[in-house]
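One protein chain is absent from this view; the other protein chains keep their places.
Up next, chain A:
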Amino acid sequence: MRSSLRIIWLLQKEEPLAFWGGLVLAFLPAAAGIALLAVSGYFITATALAGLSAGAVAFNTSSAAGSIRLYACMRIFGRYAERVITHDATFRFLANLRSGVFRGLVARADNGTLSQRSATALSRVVSDVDQLDGLFLRLVVPLASAAIITGLTLVILWQYSPMASIALGAVQAAGLTILAKSGGHRKKAQARKLNAARDALRVRVSDLVRGRRDLSVFGGLEQQRAAALKAVDQLDEMQEQSELTDMRNQAVISTMSQVMIAVTFLFAAYAYQQGQMELKHIALFAFVAMALPELLISVANSAGSWSKMSGAADRVRSLLSVGQDNEALHNARRNSETPAFENGSNALLLKDIGFAYTPKAAPILNGMDLRLPTGSRTVVIGPSGSGKSTLAAIVARLQTPQNGTIQIGGVDLAELAEDKLRATLTVVGQRTQIFHSTIAENLRVAREEATDSELWEALAHAGLKELVESRNEKLETRLGEGGLGLSGGEGRRLALARAYLRDPEIWIADELTEGLDHATADTVLVSFRAMTRGKTVLMVSHRASELEGADRVLVLEQGKLSEVEMPLSQEIKDRLRDD
């Protein structure tokens, strides 16, 4: 709940106009709805009294009829304006939240606390944000207007009959308490269990689908199915529980509203009989009591989603705050020195690097040293799992080592400003990430202000020019799902073109040709060599063809690097893939 409030507060700060405007507008039609019924009831009784006193002109019918019309109009148009304004505000909030969540996840990746990067984990985060769309619409707006209107109504009714007003307030407060409780701890625990049951079923089903080949052979298909069925049972049970709770809550609120009418009427009647209240106000009370629970019902309809929201809010809030902390770190680095690259100096210097993925796991890198003279070409080889890719990630500050120092162009990596680091060094590698947008946008990730002709030049260097030219939309061809599908080699080249646009001093190639067939790998390597002429290059590889043209070859074993003699011995060659 606290997280939800923090997020609401943030939203209020970012979009005060939409926030407060929406609240005020939500208040008007709700109040008008109550006033409409109350005045109607009052009007009927007053006319009845006037009729009884045989045509006395004391009662001004036109003013009462006028206010009925006024409230009706306020109700109709106010509702419309409210919905437009509050939805508009919600979309604004969501846009802010999305970019905040993005910043937070990047920050987590920056400081190495992003534990899961699987697609499911990421899509959970995304659905958390979607979950929060109701934060303003279904939590703030109904609760705030229910509280304000109840308060106002009580103040007004106090003047007619304090006792009836207190009775009304007590019942309304009881209703709100029940709802708050239903959105509270028990419900939260329920929601957590529900989520766990959902995740269990998800894992079981995807294991079943992905593993059915091996399961059929090694047995266990039945077991896996039984496990999945058990997960189904649990999930359905939890889901049923939660739906029953929601349903019962709504029933309680509806019953409360009837109790409210009866009790309020009783107190009003008592006050009348004691001579404390005028006759015509009894109907006023009765109809206020009838209209007031409408607010609670709109709150009750959304109460089921509060606990879900509050779980999502917890996760989103922690992301938002990580994002802010990271911002501060980047600001502190902003004024670092600029790396310098002169002939004979070290472009990259790593000393005594130690790295382990978790504190418990055995270290992958242990006391590793590496020196890359400016303009040199170095290849690191080693068996799979020896930490080659980790080395590449550490140098690019995608991972932070637990021990040791890294200098880039004479500047300590820990203090180097983000933009200077990214302008100096880039990684091209096996994980090519292509965005679901146009080729031009995919390339401009590297340099926003690049002109079309620069893009074409980069594509030409990467050997993609013909392919792009053959498309009708040229640079505006969409990539990814539903667009042009790039083969593995083409994707790798697109990544090269991106890096070329950056034109960094240091190039890190992480398994550049992994998973490509021989011919494709060769063409990618040709492009790579042409682009990186005269630059400092570090290649991480287990393919013989990538070693060509290297000044030095190092072997990464047991967390340390050791230089091997050139030309390569047969023993080293045997370790490499020769296709």
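In this section, contacts are C-beta pairs under 8 Å (C-beta built on N, C-alpha and C of every residue); 3 or more make two chains touch, one makes a residue touch a chain; residues count from 1.
Convention: contacts and distances are computed from a predicted model.
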- Task: Among "Cellulose synthase", "ATP-binding/permease protein CydD", "Aromatic/alkene monooxygenase hydroxylase subunit beta" or "DNA polymerase-3 subunit epsilon", find the name that the UniProt record gives to the complex chain excluded from display.
- Result: "ATP-binding/permease protein CydD"
- Residue of A:247, A:332 or A:566 in touch with the missing chain, whole complex considered: A:247
- Message: Looking at the full complex, which residue from A:261, A:365, A:379 or A:462 touches the chain that isn't shown here?
- Response: A:261
- Item | From A:155, A:196, A:229 or A:530, residue that would touch the chain that is not displayed | A:229
